[in-house]
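The structure under discussion is supplied below as structure tokens; questions concerning it will follow.
The other protein chains are all here in position, but one chain of the complex has been omitted.
Chain naming follows the written order as A and B, and within any one chain the residues start at number 1.
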Amino acid sequence: MTAVTMDVAAAPPRKRMSEEKFWAIVLIAPYVVVFALFVVYPVLYGFWLGSSANSFKKLFQDPIFVTTLWNTAIFVLVAVNLKMLVALGLSAFFILEYRWVRWLSVIFIIAWAMPSIPTILSVRWMFNPEWGLVNNLLFKWFQIEGPGWLTERHYGLTLAILMHIWKSLPFWTLILVAARLAIPRDLYESADVDGATRWQRFRFITWPAMRAPYMTSVLLSSIWTLGDFNSVYLLTGGGPNDSTQVLATLGVRYLRIDQIDVGMAAVICALPAILPMVFFLMKRLSRVDEQ
Amino acid sequence: MASVELHDVRKVYGGSITAIHGVDVEIPDGEFVVLVGPSGCGKSTLLRMIAGLEDITGGEVRIGAKRVNELPAKDRDIAMVFQSYALYPHMTVRENMGFSLRLRKAPKDEIDRGVANAAQILGLTPYLDRLPRHLSGGQRQRVAMGRAIVRNPQVFLFDEPLSNLDAKLRVQMRTELKALHQRLKTTSIYVTHDQVEAMTLADRIVVLHDGKVEQIGAPLDLYDRPANQFVAGFIGSPAMNFLGGTVRRSNGAAAVAMVDGTRLPLPAGAKGGDGQQVVYGVRPEHLALGDSGMGFPLVVSVVEPTGADTLVFGTVGGSEVCAVFDERHAFKPGETVHLAPKGDRVHVFNADDGAAL
Partner (left out) sequence: MTATRFLERLPLYLVGLAVALWTLLPIYHLLLIAVSPPDKAVAGDIIPQTVTLQNFITILGSKHNLVQNFWTQIWNSTLIAVVTALLTLVVGIGANFSISRLRIPGGRLITNIALLTYLIPAAFLAIPMYRTMGQYGFLDSPWSMIFAMVTLASPYAIWVMNQASAKLPVELDEAARIDGATPLQILRFVYLPLMAPTLVAIGIYALLLAWNEYLYAFLMLSTERQLTLAPALGIFLAFDDAPWALMMAAGALYALPPTIVYYMFRRYMVGGLTAGAVKG
């Protein structure tokens, strides 16, 4: 939205660019350079690498590919929905105005503030089948031989999902708390006067106001969850026998064995799922930016 | 100090929406000119074009005889007071007022002297080290003016500077502004939608409507001799009464006949041929109570005593009319009183284009 410069023929032509225009171009230049060198070129190059029929042939012939697709779908669907539902519930808890709730929210955020590697490694060790705390306690207290948590596909995937939720739950709770706080108090007061039940208050006031931020959060979180490498790689390493790989770790796995084109092909396979979400999010986010 | 000239100045947005249609105004050095008009009339756009904040689509703006169309705002040597004051929130009053001199790399003692002088004129000396958020609305307004004074610019531009103040303070600041101009005598261009401000402050008023100049003149000229129905209705409060009708002349006597037959007397010299469709205009304060034989009958609907005067609202031939009396009256709703225009202070406008006859 810039004022359009309309020089009528009568006015003498501008001798030089206005100072504002000059600096506008100079100041935007660093970002444009960064964007061109480290986003545009890599993405185009990556597509070029991954778009050969041969890469896809190799990918589809890899027996772990189908498992990976399933794992990815389960990982994203379960992790995102579980996380967002819990965050929605917790946001109601964290807006309570008790001092101890305030303090708890300060503690709660630590999972998001900390780097994820140390805690993932901590959990990995906690669930180590032979030496980990969990199985040791199971044996000590109940004389049960605990399962091989990280060496069985279902347990491994479950723990990876929980790990992902542990890390990102505080952030999304914070977002939904902010959305809840944006709802005017007097709506609830007038609902109370009208004799609304707790459920009706949620159904007719909270949810209508929260729906848009909640859906945006679900979409954004889905994309970021697709790109979560750490929770799976550092916990199970994709094992046992590549049975817990997701697209993020599979792509990197190909890269590490020098088959970057197959890695890119794997990434391209996620596009049909990503693009509609990106389209929808861009509409939402750029509308926010406009305001 | 300098004169300001606008020659056929035009503003077109996006190639199609015309905001200003060729404005010509010449403002001699030292004059206080007010641009007045309803919101959306283009008065602020015009001011911002003079300031250099908007591109000039066509025509020419000259400050001190020098064409400034291509000159950026910072090189036009003007000062501007914004409606929102636009004080730098992170700078003290002193820093706000001295900012332009600091940018000009003026020596420190010159800045100090300039700021102290302006602060003294405006009574801001005790507040120099405060931040804007610790000042009252009136004080902020003064700082905004102080910032302009310190510059000692060629031209002062004011963009509705008083409209964020409460009514009482607005009147007080208006008086101070007038005194300030009488003291500094800097060419000033002042934008407002408030015709009372325009009347009290201006040497000359430019009335704008839909991006066109309706009339330029001294305040009382506009009041006494409005060029058209728009200016007549815009200048003066309460607004002029307008009644539509047809001119009837017979035996040297003239009147405007309304559709229902009510006859509105015209003074002897009034223009308008027999049978011409016109709008009859008379200001509320130019109506006097008369006997049943004189003037025209008003059916009273509401009486508003303000203490100083009495406003009477009612209908004449089905149209709303307002009259203002210095005396106190206690008319009853539904009562009929007779009103006659004082002297010959009646205006007649062409019904088609609103031009004064």
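Remarks
Simple rule for what comes next: contacts are C-beta pairs under 8 Å (C-beta built on N, C-alpha and C of every residue); 3 or more make two chains touch, one makes a residue touch a chain.
All figures in this text were calculated on a predicted structure; none of them were measured in a lab.
Shown as candidates are A:59, A:80, A:161 or A:267; the residue that touches the absent chain is A:267. When the full complex is taken into account, the listed residue touching the unshown chain is A:123, out of A:59, A:88 or A:123.
The missing chain lies against subunit A, touching residues 1-3, 19-21, 23-32, 34-35, 37-39, 41-43, 45-46, 49, 90, 93, 96, 100-101, 104, 106-111, 113-119, 121-123, 125-126, 131-133, 136-137, 140, 166, 170, 174-175, 178-179, 182, 212-213, 216-217, 220, 223-224, 226-230, 233-234, 237, 247-249, 251-252, 255, 260, 263-264, 267, 270, 274, 277-278, 281-282, 284-291.
One chain of the complex is left out; on subunit B, the residues touching it are 51-53, 72-76, 78-80, 82, 84, 86-90, 99-100, 103-104, 147, 151.
By definition in this document, only the chains that are shown with their structure count from here on.
Here the CA centre of subunit A is 58 Å from the CA centre of subunit B.
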